[in-house]
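Rather than the whole complex, this shows some of its chains in their spots.
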Amino acid sequence: NAQSAVVAVSANFTDTAKELWALFEKETGHRVVLSFGSTGQLYAQISQGAPYDVFLAADDERTKTAIEAGFAVEGTEFTYATGRLVLYSSDPGFVTGEDTLRKGEFQRLAIANPTAAPYGAAAIETLKALGVYEALAPKIVQGVSITQVYQFVDTGNAEVGFVALSQINGREKGSSWLVPQNLHAPIAQNAVLLKHGEKNPVAREFLSFLRGEKARAVIEKFGYATGTP
Amino acid sequence: MVESIWSPVRLTLELAFVTTLLLLVVGTPIAWWLSRSRAPWKEAVASVVALPLVLPPTVLGFYLLILLGPNGPGGWIAGGFGLPSLAFTFPGLVIGSMVYSLPFMVQPLRNAFDAVGERPLEVAATLRASPWDAFWSVAVPLARPGFLSGIILTFAHTVGEFGVVLMIGGNIPGETKVLSVALFDYVETLQWREAHIIAGGMVVFSFAVILAMSLIERRMSRARG
Amino acid sequence: MSERVGGIVASFAGRLGAFTIDVAFEIPRRGITALFGPSGCGKTTILRCIAGLQRLEGRLQVDGEVWQDSARGIFLPPHKRPIGYVFQEASLFPHLSVRENLLYGARRSGTRSDGGRGFDDVVELLRLDALLERSPGTLSGGQRSRVAIGRALLSRPRLLLMDEPLTGLDLRAKEEILPYLAMLHREFSIPIVYVSHEIAEVAQLADHMLVVSDGKLVASGPTAATLERLDLGSVVDRFEAGVVLTCRVVEQLSAFRATRLDHRGQNLVVPEIQVPIGTEIRLRVRAREVSIATRRPEGISIRNALEGTVSEIVEEPDTAYAEVLVDVGGAKLRARLTRLAVHDLGLKPGQSVFALIKSVTLDGTPAQALATGVSGN
């Protein structure tokens, strides 16, 4: 069906994607189907012929791999959002700034799996940049995704954790510290047009919509930075 | 949310129902063979049946994806229907769920068939029942508790099954997005109120289904008890 | 169900654990055959081989049809053998009601209400009316046995294999079922192979006997002839040994419900047997029921005194008993006496004596009188 497209969306972008989707459909009248999953899983599916037209990854690695492996169309890749890392606790007043990390008065620090999730890698970089990694390493617990980290913290199983700004956006509890972007490499989330959607005008339209002002406003509203591609 | 939930609900029930039904069809002869065969390697086969459990669902799902995909046998079959692959289709989901739930059907059935013993089938044979006839009129009714267990475990597991389905299904609304995946979505996006409602609904509904099946089974056996 | 030549010709050999069985026997088409022998001798095994439930090396031919021939690789599966099998344990289907149990075989062999084997007849004979809707789990031991017998009868067998079907039944039930079996065999010429420990049952019912001991056939033949053989003492309980006399009905004494018989010129009076004058019947006389008198006794309630000659006296060592064989017109009656009596009467081989018969049992046919032992007092 040329009038619709399937977009594979990294799970951490779910909320934002849904609002974008509504906006897009309202504006263009085209149908878009969103399919969520972890970035690795979506990639595995793409590699096995999944009928996805667009891939919104949570990093900039697997989009590149997809192009190299011939699953995606060269030259269509761009960063649609840049994640912001936040140190978060569900206890109001617990997080006061980077000194919370330096004092280390907690038993568990939750981060996302650094090998699979960019937020995890960024968290490690931040700890190292602050020079507290060695001290805090034994207290680190890993969540498989950034969502899980939030759950760890929100249920109080871990006192603090590195989550995405988009996750705590609009939630009026707890305490947090927005990690300065100079403490870690940018968390670029890239989008790419997949081979399956190469001839799908809706897919291309969706990608250009994503680059547009309206979309960027929405994305920023949810706590991401957007840079010019 | 209300409208959007019915599609996953329908899909979940369909999947659980079809999977359970097909696993009954596939698992029963396997269990029967395991119970009656004297082949020396039958315990090896029995062990293989339990293996799908050993792999993490997403990993199993990944291998199934390869099998079902365009380069695997599944793609070859799918080619017959003009599809590139069985992955990301409802039949693909069914196959995945069946593989993963196979041990839950076969183990209880085999035990039940073992417990039936030789004698009732011998009696049936002396009463002119062919092995096929005796199987249906004697072995199956006597193995009813095993069927109940197999059905309950398979049904519940398919309802809750997630990793494999997510991997093979690809979370496509109306087609492969089952309830557990929808629930996953809500949890993933931290919409916990919705998650609680769905989880609660699934638990209550499954409880009702399982309880009803058990009570019917026990009533049937008490009628004869 | 046509009358064919043949009957059962069988031979089986094989091992079950440490137990070896090796038997070859023939069972005539007509008649009831008792399989007799001590516990653990292999009776059930033989029955299972005939039914095809146990597969040993051997051959089995029934009415000319080959059911098994290991040499030629022939083995008819059990469900294709038109048999009825009453297992040693009732083995009812626990998931079916009594009625469904009874109908299980009936449905699969197309039984309708054909004379004597219709559902209602069997239910009545076995007094199962009140039990039809019950579950086997709630039946008493004897009730279970009766259902198992009924189930086998209703499966339209052309050969009935019964493994001690009447143990656990009271005398009244036995007395009702035994004549029915005799009738079945007579009217539908269904051969019956019947395992029993009780020589009384065997004698009453069986035309033929196979005596098995430790997996071997030690004797076989017509019941009468087999029971006459002295050397069965160790297998057949000696008290129950006896012989069979063939007699002819000569007069009905209706006023006394008695019948007068002729045995080679001598008269016997037994309780009424309702058959036409001239019918040949067989009487079983047990050794313990026979006394000896040296002259014709008078004023005594024992009506039957057959004149004969002592042909042999066998004293049993270490017991109070002796067995005296009396030749009565060619038939050899056996009398079991105390050694004291032999001594007091001065019995010797060749001596002329009267054999007093207190009671007799009708052997095999006719059915009407089969139910009970028949006293000739």
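Just so it is clear, A, B and C label the chains in written order, and each chain counts residues from 1 on its own.
By definition in this document, contacts are C-beta pairs under 8 Å (C-beta built on N, C-alpha and C of every residue); 3 or more make two chains touch, one makes a residue touch a chain.
Since we're looking at a predicted model, the values are computed, not measured.
Asker: Can you write the complex as a formula in the shown labels?
Answerer: Written as a formula in the shown labels, the complex is A x1, B x2, C x2.
Note that in this section only the chains that are shown with their structure count from here on.
Asker: Could you classify the connectivity of these chains, where an edge means two chains touch, as line, ring, star, complete or other?
Answerer: line
Asker: Among the chains, which is located farthest from chain A on the basis of C-alpha centroids?
Answerer: Relative to chain A, the chain with the farthest C-alpha centre is C.
Asker: CA centre of chain B versus CA centre of chain C: separation in Å?
Answerer: 57
Asker: Can you compute the centre-to-centre distance for chain A and chain B, using the mean CA position of each chain? Integer Å is fine.
Answerer: The mean C-alpha positions of chain A and chain B differ by 35 Å.
Asker: If you average the CA atoms of chain A and of chain C, how far apart do the two points sit, in angstrom?
Answerer: So the centre of chain A lies 91 Å away from the centre of chain C.
Asker: Multi-chain contacts only, two chains or more: what residues does chain C have there?
Answerer: none
Asker: What positions in chain A touch 2 or more of the other chains?
Answerer: none
Asker: Chain B touches which residues of chain A in the complex?
Answerer: So the residues of chain A in touch with chain B come to 6, 8, 11-12, 14-15, 33-37, 41, 44-45, 48-52, 145, 147, 150-151, 154, 167.
Asker: Show me the residue ranges of chain B that touch chain C in the complex, using the header's touch definition.
Answerer: 119-120, 122-131, 133-134, 137-138, 141-142, 144, 221, 223-225
Asker: For the complex, give me every residue of chain C touching chain B.
Answerer: On the chain C side, the touching residues are 51-53, 77-79, 82-85, 87, 91, 93-97, 104-105, 108-109, 135, 137, 151-152, 155.
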